[in-house]
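Missing here: one protein chain of the complex. Every other protein chain is in place.
Right, chain A next:
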Amino acid sequence: MSAPVLTRPGAAPAPASVAAATRRRVRGASRRRLVVLVLAVLVVAAFAVTLVAGRTYYPPADVLRVILGEQVPGASFTVGELRLPRAVLALVAGFSFGLAGVTFQTMLRNPLASPDIIGISSGASAAAAIAIVTLHLGEVQVSVVAIAAGLGVALLVYSLAFKGGVAGTRLILIGIGISAMLDSVTSYVLSQAAEWDLQEAMRWLTGSLNGATWDEVVPAAVAAAVLTPLLLGQGRNLAALRLGDDTASALGVRVERTRITVIVAAVGLIAFATAAAGPIAFVAFLSGPIAARIVGAGGSLLVPAGLVGALLVLVADFCGQFAFGERYPVGIVTGVLGAPYLVYLIVRTNRAGGSL
């Protein structure tokens, strides 16, 4: 290799080089746009299929009339009361999990740092199990308790991991430990449960969209509508954080402030979605890496990961209902998909410090 002879660094760049830079950037951006578009189309398609198909088929025209508020015999109940809230919940919960998951993974520069691995989901589950089995609370109170517990655990893990800044690995290990503790609490509570409570409590462990009602969907949808723009506004700061805290700070990012904003928004998304649908296993964990594989390394993964999450939940729920002889909750299907990936990731991370 020859020692490079520098073109005068003070000189203006050659127009051809500027054009090349523009070309490279536009190519990357248009690829990202295309990926987002394709994912969005797939999500809409999956959404439409779950409304139209099922035990009974309703023609798209009927479904559309139901959505527009007309009365259609049969379809009004099945589509309007059963399928539509379920599909909307799948969409909202999947998007929330995907977006929150990739936010954590990006911020902590580690794919293991997703909220379902570091104890936030376990916290919500344990609190919900106690609320149902021990305290016999009603549905709304259970949700409130679960959301509060999710936020509480996030705060606990963060403060335990804080030591003049937060290192990703320390936070992950503390999170995994807390998560294991909370899981054993949940197991104990369930072992004490009466049979009729068990059914309801189990939902909080696997995640299920069964019997989704508008009352559950609306809070999660509102939370997503408020918190998503907040997170997207931090997109560039998050991207800079991936270069390390020092570099990000040198680029003008207020590191701790960004981190706090992002954690609050992401935990809020997780908690509200969990309150509505239970901790659908591994969706937060899987969506980011899948999105990274599709989009490539350079661009922001926030929106693509949210879309991947929505698609995962829609498809997994549909498969869980109709692909097998029995009906399975969506969390079982995503769990079967996610567990092998977790093992793969741990094996790979052990070999070389991996990232997204």
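One rule holds in what follows: a residue touches a chain if its C-beta (ideal position, glycine included) is under 8 Å from a C-beta of that chain, and two chains touch if they have at least 3 such contacts; residues count from 1.
Everything below uses one rule, namely that contacts and distances are computed from a predicted model.
Of the candidates "NADH-quinone oxidoreductase subunit N", "Iron-dicitrate ABC transporter ATP-binding protein", "SiaC family regulatory phosphoprotein domain-containing protein" or "2-oxoisovalerate dehydrogenase subunit alpha", the chain left out of this view carries the UniProt protein name "Iron-dicitrate ABC transporter ATP-binding protein". When the full complex is taken into account, the listed residue touching the unshown chain is A:Pro13, out of A:Pro13, A:Pro60, A:Gly74 or A:Gly211. Not every partner is drawn; the one left out touches chain A at residues 1, 3-4, 6-14, 17-18, 20-22, 24-25, 28, 109, 164, 233, 236, 239-240, 242-244, 246-247, 249-254, 296-298, 354-356.
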